[in-house]
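Structure provided below as structure tokens; questions to follow.
All protein chains of the complex are present and in place, except for one that has been dropped.
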Amino acid sequence: MIGIAVVGYGYWGPNLVRNFSEAPDSRVVAVADLSPARLEQASRRFPGITVTRDYRDVLRDASVDAVVIATPVSSHFELSMAALAHGKHVLVEKPIASSTSEATRLIDEAAWRRLVLMVDHTFVFNPAVRKIRELVTSGEIGDLYYYDSVRINLGLFQHDVNVLWDLAVHDLSIMDYVLDDKPVAVSASGLAHVRGGPENIAYLTMFFEPSKSLIGHVHVNWLAPVKVRRTLLGGSRRMIVYDDLEASEKVKVYDRGISLNPKPENVYEMLVGYRAGDMWAPNLPVTEALQTEARHFLSCIESGGTPVTDGAAGLRVVQLLEAASTSMQHRGDVVEIGVEISGERHL
Amino acid sequence: MIGIAVVGYGYWGPNLVRNFSEAPDSRVVAVADLSPARLEQASRRFPGITVTRDYRDVLRDASVDAVVIATPVSSHFELSMAALAHGKHVLVEKPIASSTSEATRLIDEAAWRRLVLMVDHTFVFNPAVRKIRELVTSGEIGDLYYYDSVRINLGLFQHDVNVLWDLAVHDLSIMDYVLDDKPVAVSASGLAHVRGGPENIAYLTMFFEPSKSLIGHVHVNWLAPVKVRRTLLGGSRRMIVYDDLEASEKVKVYDRGISLNPKPENVYEMLVGYRAGDMWAPNLPVTEALQTEARHFLSCIESGGTPVTDGAAGLRVVQLLEAASTSMQHRGDVVEIGVEISGERHL
Amino acid sequence: MIGIAVVGYGYWGPNLVRNFSEAPDSRVVAVADLSPARLEQASRRFPGITVTRDYRDVLRDASVDAVVIATPVSSHFELSMAALAHGKHVLVEKPIASSTSEATRLIDEAAWRRLVLMVDHTFVFNPAVRKIRELVTSGEIGDLYYYDSVRINLGLFQHDVNVLWDLAVHDLSIMDYVLDDKPVAVSASGLAHVRGGPENIAYLTMFFEPSKSLIGHVHVNWLAPVKVRRTLLGGSRRMIVYDDLEASEKVKVYDRGISLNPKPENVYEMLVGYRAGDMWAPNLPVTEALQTEARHFLSCIESGGTPVTDGAAGLRVVQLLEAASTSMQHRGDVVEIGVEISGERHL
Partner (left out) sequence: MIGIAVVGYGYWGPNLVRNFSEAPDSRVVAVADLSPARLEQASRRFPGITVTRDYRDVLRDASVDAVVIATPVSSHFELSMAALAHGKHVLVEKPIASSTSEATRLIDEAAWRRLVLMVDHTFVFNPAVRKIRELVTSGEIGDLYYYDSVRINLGLFQHDVNVLWDLAVHDLSIMDYVLDDKPVAVSASGLAHVRGGPENIAYLTMFFEPSKSLIGHVHVNWLAPVKVRRTLLGGSRRMIVYDDLEASEKVKVYDRGISLNPKPENVYEMLVGYRAGDMWAPNLPVTEALQTEARHFLSCIESGGTPVTDGAAGLRVVQLLEAASTSMQHRGDVVEIGVEISGERHL
């Protein structure tokens, strides 16, 4: 039985407590949060759990084997580092840290101490995303042409990060998991509509090796009247529409594409024609992503294995976020993803 | 009764013939097209109309007062110029020409000859777009925050222009009509998935004066598995969703936005909160945009008036397309919209 | 070249004229309508066609081989009978006539004169409906459990028939084509919300032989705020959703159903469990139903063949409409479909 402490009982914390409570190999022994009101809620809903305003209490608690951190991004590094220093395994909310240098130091610390460091890239454990990866890696989709995602809603403004770090992080983690190729450069544009606040709308373009005819794009927005969670993946053989808000048929695979007309006879004739076939929506398991993820974390602790969403995955995502934020401050100037930094991928 | 000749009887030509046939003040006297098969179709559907493979026949025809040009973009300039030179009024398919210099020469020629030169920016005559302009100019929406449009489908590949010139042109013409402010710079990225072909996917960002907190973005794609025509306009007071594929309720106005929390007490409290009110879908007239447009063209000929979508509007759109194509060839480098060229707006 | 006259140039007439104009083996020689304004429209759109206010002109016209009747239901019998009497083949708008006795007389007259009598059950020529029939007859769906259809909108009130005769007729014609089994009894309920007008909302239940576990139901409504055209077909192996308003994926096939739990251990356990598999949307040809139908009519005239939607099909549908109207006047009392009348099916 692995003892879990959850630090941060805001929006996501209750889900973490519930899932680690229900996982067969763990029990939640403590919850830490700065807000007495939130701790009161936690006590009411989960009567058996110790609560505290001081996260150091959980670090000192010998019954805590692992710490799950669900606090604002700016505190991820400090809290994770402290937990690792106390010999606790760490599952930290996405993004793993506020900078590549912080992420690198966490990776090193965990490696040195032989502790599990995992980042909560939840979508990697989502049945729809897993099906998409299966379709892509099996060759079903053919050569990849584009990854296009719209992730917008009337959302909470984060106080410490811009909308890329809050929402685009999901797409970057999905792309990191689904695509073999990694972006070599990014360009981003955005605006802050609250004076002095972080950017609340952003467009991020990702460039790949020119030999790959692949482009990535993400639109994120905290100030949209409607909620949209829609991703298109175009391939040479098939195309995918992944709509996370669909109750069923979240993933649709279209047997559509283009065919070449080798000898057009005149200017009206097209070089390229349509190809339209059936559409197919694979049945997806109804497992909760967070439950799968919790069990994966517990299993890595028990077996000493490396999580799918390890520190290196967290770092790759932070690299892109960092580069995108830099680009956004320069009205979309292209920022290359540095070779030496991208070498970190192989940590 | 104004005599009309339609040059080009491809996808759009039959709609033009039908609408000018049904308009009360005009009759279609001739159709020109290079393809005998298309002319055969025109004759079958509209038995009373003269057809010809040589467009010069219609220029020489004294019963033709105005020429409507619906041919590939590369021929717009030459055909429009020839028609003006023969004293014919011109309504030309969007975009008005292949370059700003061509567009400028057409404007000059029409001005000098006192002929009507109009560009077929059809959406400007669409009831939904007219309602949106009304909402924006009345102040109902407040300060504009963003114009975001997705215009994608499994579309015909054009042989002479990239996807921006084929699809983004619609959004640029809508923005030109709806927004008071004009973009001062653009950045575009895209890819061609057919070797040697034009770009079939593109992302276009438009920057405005920094004093305006406004950003524009368009995603166009000929290689998407689903058809999407959705535009979001965010404002400080209200937000609009315009979905052109909705059978009814094409325009939805959301009384949603953000409210500022002046004194957050701690790091968990947000500076910015939601504001969610009713949604409202104004009833729209069911008039066909092309019929409104045809009548506007005829009325300008009769009264000597200036069309809403005159040569200057056509030029402004071509300027942006030209700049965007340049940017796209340089992986998104920002291209400023030159002052002297933008001076053309006031022609 | 078969000469066609269209009688009635209201809502549907222009589509009929256009389709017979474009069909390779026919030409439209005349249009008759009582309204001068409509005839003016016909002349304007189809300049080569003779128009007349007196339908007897077309009966006398030797160049007319077949008459296509698109007038209010109350005139179907008289006009069809007159056309047959003048030796013209007849394609008549649905429903074929106002009563079973009228329908029977038309069938007899056409048989005796060896003329083609066809009823315009358009949906029978719709690619989606043809695909559904293919799925049903191939056994793909298994035993049929239900046919459920909702066909509602804010519609034109017909002055001579109730909403069943206007809208449910479509479903009855689809069922007649798709299902091997025919209803043995019906029950219908409805209301008229305009004093003295026909029923504008109706619910129709169709009963089949008890040995078949099949039930049919149709909801039709002229006074609905939204347009719905959705049909569900449930089967023991698969289920179909047919949404005629979907731009693509009109037909979706769900690999869903129930599985039996032979030995439930306690009252909480269910006898019956879910079975949820993939969903599949077959690609459908984009042919226009009315073009397919026009060609089928012409081909029957040329070959002397029997149309798929012959007089007997028209009669079977009218029988059900008649029975349903009777039931509706008696607050849903079940009306059996008489044996001797249903013998007409084999005419």
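For the reader, a short list of remarks on this structure follows.
Should a chain be cited, it is by its letter among A, B and C, assigned in written order, with residues numbered from 1 in that chain.
As a working rule, a residue touches a chain if its C-beta (ideal position, glycine included) is under 8 Å from a C-beta of that chain, and two chains touch if they have at least 3 such contacts.
Here the structure is a predicted model, which means the values were calculated and not measured.
Shown chains touched by the missing chain in the whole complex: A, B, C.
Among C:51, C:67, C:239 or C:337, only C:239 touches the chain that is left out of the view. Between the chain not shown and the residues C:1, C:85 or C:191, the one that touches is C:191. As for the chain not pictured, it touches chain A at residues 18, 21-22, 44-48, 226-227, 245, 247-248. Within the entire complex, the positions of chain B that touch the omitted partner chain are 248-249, 255, 276-283. For chain C, the residues touching the absent chain in the complete assembly are 10, 34-35, 72, 145-146, 148, 150, 152, 154, 156-157, 159-160, 185, 187, 189-194, 197, 201, 203, 205, 207, 213-215, 217, 219, 221, 223-226, 232, 234, 236, 239-241, 252, 254, 256-258, 260, 264, 266-268, 270-272, 274, 276, 279, 331-334.
Here is the rule we use: only the chains that are shown with their structure count from here on.
Among the other chains, C has the CA centre that is most remote from the centre of chain B.
Over half of the residue numbers found at the chain A and chain B interface occur in both copies, marking it as a same-residue contact. Superposition angle, chain B onto chain C, using Cα atoms only: 180 degrees, a multiple of 5 between 0 and 180.
Averaged C-alpha coordinates give centres for chain A and chain C that are 52 Å from one another.
Distance between chain A and chain B, defined via averaged C-alpha coordinates, is recorded as 38 Å. Touching two or more other chains at once are residues 276, 279 of chain A.
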